[in-house]
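All protein chains but one are shown in place.
For clarity, chains are labelled A, B and C in written order, and residue numbers in each chain start from 1.
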Amino acid sequence: MNVIFFIEVLIGGLLSGVMYAMVALGFVLIYKASGVFNFAQGAMVFFAAATCLGISETLGISIWWAILPTILVMIALGLATERIVLRPLVNQNEITLFMATIGLTFFLEGLVQALWGSHAKALDLGIEDIPLSYVLDNYNIMISQFDLISAAVCALLVTVLTLLFSHTKTGRALRAVADDHQAALAVGIPLQRVWGVVWAVAGIVALVAGLLWGARNGVQFALTFTALKALPVLILGGFTSVPGAIVGGLIIGASEKLAEVYVGPLVGGGIEGWFPYVLAMLFLLVRPEGLFGEKLIRRV
Amino acid sequence: MSGSSKLDTDEVILDMRNISLSFGGVKSLIDVSFDLKKHEVRAIIGPNGAGKSSMINVINGIYRPQKGEIIYHGKSRKSMHPYYAASTGIARTFQNIALFRGMSVLDNIMTGRNLKMSSSMLMQALYWGPVQKNEAKHRRKAEEIIDFLEIQHIRKTPVNRLAYGLQKRVELGRALAAEPEILLLDEPMAGMNVEEKQDMCRFILDVNDQLGTTIVLIEHDMSIVMELSDRVLVLDHGSKIADGGPVEVRNDPQVIKAYLGSN
Amino acid sequence: MFYREAGQFKTTYQSDSALFPILQDKIGVLVGLAIFFLAIPLVATPYLFSAILIPFLIFSLAAIGLNILTGYAGQLSLGSAAFMAVGAFATYNFMLRIPGKPILVAFILGGISAALVGIAFGLPSLRIRGFYLAVTTLAMQFFVLWCLTKIPWFTNYSPSGVIRAQQVVILGYVFDSQVSRYLLTLSIVSLMALMAKNMVRTNLGRSWMAIRDMDVAAEVIGFRPLQTKLTAFAISAFYCGVAGALFAYTYLGTVEPEAYSLDLSFRILFMIIIGGMGSILGSFLGAAFMTLLPIGLNMFVHHFSLPMTLASNLELMTFGSLIIFFLIVEPHGLARLWQIGKEKLRLWPFPY
Partner (left out) sequence: MKALLEETKNQVFPSLLLEQAQVRGNKPAFRLKEFGIWQTWTWAEIAQEVRLLACGLASLGYQRGMNLAIIGNNHPRLYGAMLAAQSLGGVPVPLYQDAPVVDIAYALQNADIQFALAEDQEQVDKLLDIRRDNELVGTIIYEDPKGLQDYRDAGLHAYDHLLQLGCDYDQAHPGFFEDQIAACQPDDISIMLYTSGTTGRPKGVCLSHRAMVSAGAGGVGFDNLTDKENVLSYLPMAWAGDHFFSYAQALVGGFTVNCPESPDTVMLDLREIAPTYYFAPPRIFEGMLTTVMIRMEDASWIKRKMFHYFMAVAKRAGIDILDGKPAPLLDRIQYAIGRIVVFGPLKDVLGLSRIRVAYTAGAAIGPDLFRFYRSIGVNLKQFYGATETCAYVCMQPDGEVRSNSVGVPAPGVEVKISERGEVIVRSVSMLREYYKNSEATAEVLDEDGYFHTGDAGVFDADGHLQIIDRVADLGRTRSGDLFAPNYIENKLKFFSYIKEAVTFGDGLDHIYAFVNIDMEAVGNWAERRGLPYSGYTDLAGKPQVYELIAECLAQANQDLSRETTMAGAQIKRFLILHKELDPDDGELTRTRKVRRRFIAEKYKVLLDALIQGKDAQYVETQVVFEDGREGMVAATLQLADVKTFPVLKEAA
C-alpha cells in the first residue's frame, strides 16, 4: 500500500485527534476539580461557537471581536452552572451529577437554537483549509494548514492552562481540590469558587474548540456530538489526566481515520461513528482506570 | 453464660497461616497466624490501623492476601472468595454500616436468606405458587430473627430512617438470616450508647450459645471483650503481638505497651 | 382520608406481601384498569390512541425496562433505544423469514434477541462502574444503529433502510384499527408490568437493589455480582426489546433504525428520572409526563402563535431544566410525590 497516503491519513487523523483532545480537555478539567463528568461539554462547544457567531452577526463585527464578549458569556455560563446545578447537588453520587449534566445538555441545545436559530451556519476564521505548499512540494504529503494551526492553538492552550494551574493561587487550589476534596476544605480552600473558575475555564476551552470545529464543519447541532467523540478519548486517557486527554485524543483520531480508510470499505464504511467506542470499551476491560488515570483500590 | 465451659470441642474450623497483606507497599498484615475453634467467641483487638478489619476482609475474601494460606473445611487455599465464603456459612457485619439503604428492614434481612432461596427468574416473574410459598417460608425465618432482635416495631421501616444503633442491629439480623457457621462482627458496638451496647452483647451471647455460632469479634471496649470472648487475638501495626485468653492478654506487657503507645 | 385500614389485618405472609395489601389500593387499581380497558376504548378518538395512548404505553414499557436496570440494579444505561431497535428489527426478521409465525412469539423472540445483546454489553459491568459503564452502553447505541443501517440484511435490503412492519394478526384477528392495537398494547404492557412488579418484590428484585445499594455487602451476603447485573441487563433489554417491537408494530407501522436514536434513549432516561427511579409506577408516570409535555408545549406555542421551531427548542429546554430540577428537589421523582400524598391520606387528619 501507499506509504505517503498512510502518512497523510495518519497525520490527518492525529491533527483531528488534537481537536478531540481539546474537547476532552474540558471534561478533564471539570472532572478533576469537581468529580463531575460533564456530559454538557459538547453542548457548551456548540453554544460557544453559535454565540460567538451570533454576536458577530448581530453586531456586525468580525468574528475575532466577537470572541471577547463570548468569553464573558461562557464565564457567566460556567459560574451559573456551578451555582444553579452543581452546588445543590454537592455530595450526590457521580451518576446523579452525570445525569444532571445530561439535563444541562438538553437545556443548552434548546437555548442556543432558540437564541440563534437551528439552521447550520458557516463560520470563517479567515484561515483557509489548504495543504501546506512547502510540505506538499518537497514531500508530496498533504497536510491541512488549518489543522496544523488548530493543533498549534491547542498546544498553546494546553501550555497556558498548565502554567495557569502551576503558577496561580487558584491553580494550586484546584490541584489540591482535585487530590482530595475534604482535605482541601479542611485547609480552607473555597470549593465553590474553585469550581466556578474551573467551569468558566472549561467554557473558554469549549469556545476555542467550538470555533475550530465550527470553522471546519460549520456551526450546527452536530457539534454537540463532538462531545460524544471525546468520551472514548477520556476512557483511553483517563478522566483525570491532561496529558492523557491529549494522547488519547491523538490515538483516537489516528485510529479512527485509519480504521475508516482501511477497515471501513470492507464493512460498508461509516465505522467512524462507533469504532472509537468499541476500541475504548475493549480498552476499559483491560485497564478501567485509563492510560494515565491512577488505580483505585476498593477499601471496605 | 459465656466462658470456656461451652467449648465442648477443640475442633479448629478455620486456620489462618502466615497471612500477609499489603496495598501498594502499605503493609496491612504481616505474617499473622491464628485459628478459630468451633463455637468460640474470638475477639480481635488492637489500636487503630492494626489491621483488624483487614483480617476480617481476608477471612471472607474481600481482600486477597499476598502471602499465607487459609485452611478451611479441611482444604488449604491461597485466599477466600466472598461468594464461596458466604455459601459455606461465613457471614459478617461491617465497621461502617453497609445496609441496603433503599430497602426496608424486612427486605434487608430477607436478602440474608438469598442463598437458601431457589426459584427461577420466570417463576418469580409469574409469582408462581412455589415462589409464594418459598417467600413465605423464608419470611417466617426472617420474622424469627426480627423477633429475636426485638425490632418488630420497625419491621417495614426503610433502614435509612433508622437510628444508628438500630441499623447496627438490623445488619446483625441480615447476617444471622444466612444462618452462618462463622459470624464476623467488625466493631458491632461502635458508636452505641450504654444500653444499646448491653443489648448487642446479649444478642451476641445468645447467638453464640443458642445457635452455636462461632463468632469473630472486633471490639475496642476492653470490658466488653473481657465479658464476651473466649480467646483474644491482639494485632499492632499489622503483626500479632499476643493471642490467648482474655485475662492473660490483658496482663500482657506488650499489649499494654501497644495500647498506651497508640494514644 | 379515603383510606380505611383499620381491620385490614393479615393472617398469612402471602396476603401481607400481596401486590396491593391495602383494600383501597386494590379497588383503585381495578378501577384504573377498568377505565383503561373498558371506558377509554369507548370514548377515545383515533388521534388520542395514535398520538398519546399507544406511545404512552410503549414508553412506559421501555421505561420499566430501563428502570429495572438503572433504577433497581443501579446500572446507568444510555442504550435503551438500541435495545428497542434490536427488538423491533429482530421481530421484523423473524416474521419475515419464518412465515406464519405467531406475532406474539415473534415479539418474545425479539425481546430475547435484545436480551442477548444486553448480556453481551452488560459483561463489562463487572469491571467498570458508573458512567464508564454508561459509555459502553453509549458505544452499543452507536454500534447497534450502525449495524442496522449498514447491514442491509436486517432491513431486508430496503433501499431507504425503512422497514414496513407486517400486519399484526393473532388467531386470525387482524389488529388494524387503532382501538384494537391500543388494547393489544395495553394488554401486553399490563401483563409485563405485573411481571416486573413481581420480580422486584421477590428475591430477584432484592438482589438487584442489594447490588445497587452496597455491592460489597451484596457479594458478602451471597449475591453473585456478575450474574445479578447480567440478569438485570437481560431482563431490562427484553422489556425494551418488546417495547421497541410494539413501537414498530402497533405505533409507527414503518420504521427506520434512526427512529431508535440516542435521543430516544435519553428521553427514556428522563422518563425514569422524572417518574421515579426504582418504581414501576414511576415508569408510567414518567412516560405519561414525557408524552404529554411536548403536546402541551405545542398547544402553548400555537396558542400564542409563536414560531413552530420554538416549540421543539422549548421542549429541549423544559426537559433539561426539569431533569435538573427533579435531581435536585425530588430525586425519587413523581412516584415519591405520589407516595407522600398517599401517606398524607392514610394518616388523615393527622400530620404524622
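Going forward, contacts are C-beta pairs under 8 Å (C-beta built on N, C-alpha and C of every residue); 3 or more make two chains touch, one makes a residue touch a chain.
Small disclaimer: the values here were computed from a predicted structure and weren't measured.
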Listed by label, the shown chains touching the absent chain are B, C
Sole contact to the chain not displayed, among B:R64, B:K133 or B:H153: B:H153
In the whole complex, of B:D35, B:E69 or B:E143, the residue touching the missing chain would be B:E143
Residues belonging to chain C that touch the chain removed from view: 1, 3-13, 16, 347-352
Contact set of chain B toward the excluded chain (per top definition): 106, 139-140, 143-144, 146-148, 152-153, 155, 206, 209-210
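In the analysis below, only the chains that are shown with their structure count from here on.
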Calculate how many whole Å lie between the centre of chain A and the centre of chain B, each centre taken as the average of the chain's C-alpha atoms. 48
At which residue positions does chain C touch at least two other chains? 216
Scan chain A for residues touching two or more other chains and write them down. 300
Sites on chain C touched by chain B in the complex: 12-14, 16-17, 195-196, 198-199, 202-204, 206-207, 209-210, 212-214, 216-224, 231, 235, 278
For a test of understanding, state which residues of chain A touch chain C in their complex under the given definition. 37, 84-85, 88-89, 92-96, 98-100, 102-111, 113-114, 117-118, 228, 231-232, 235, 267-271, 273-274, 277-278, 280-281, 284-285, 288, 298, 300
Of all residues in chain B, which touch chain C in the complex? 60, 62, 82-83, 85-87, 91-92, 94, 98-103, 107, 110-115, 117, 119, 121, 124-127, 131-132, 135-136, 139-140, 174-175, 178
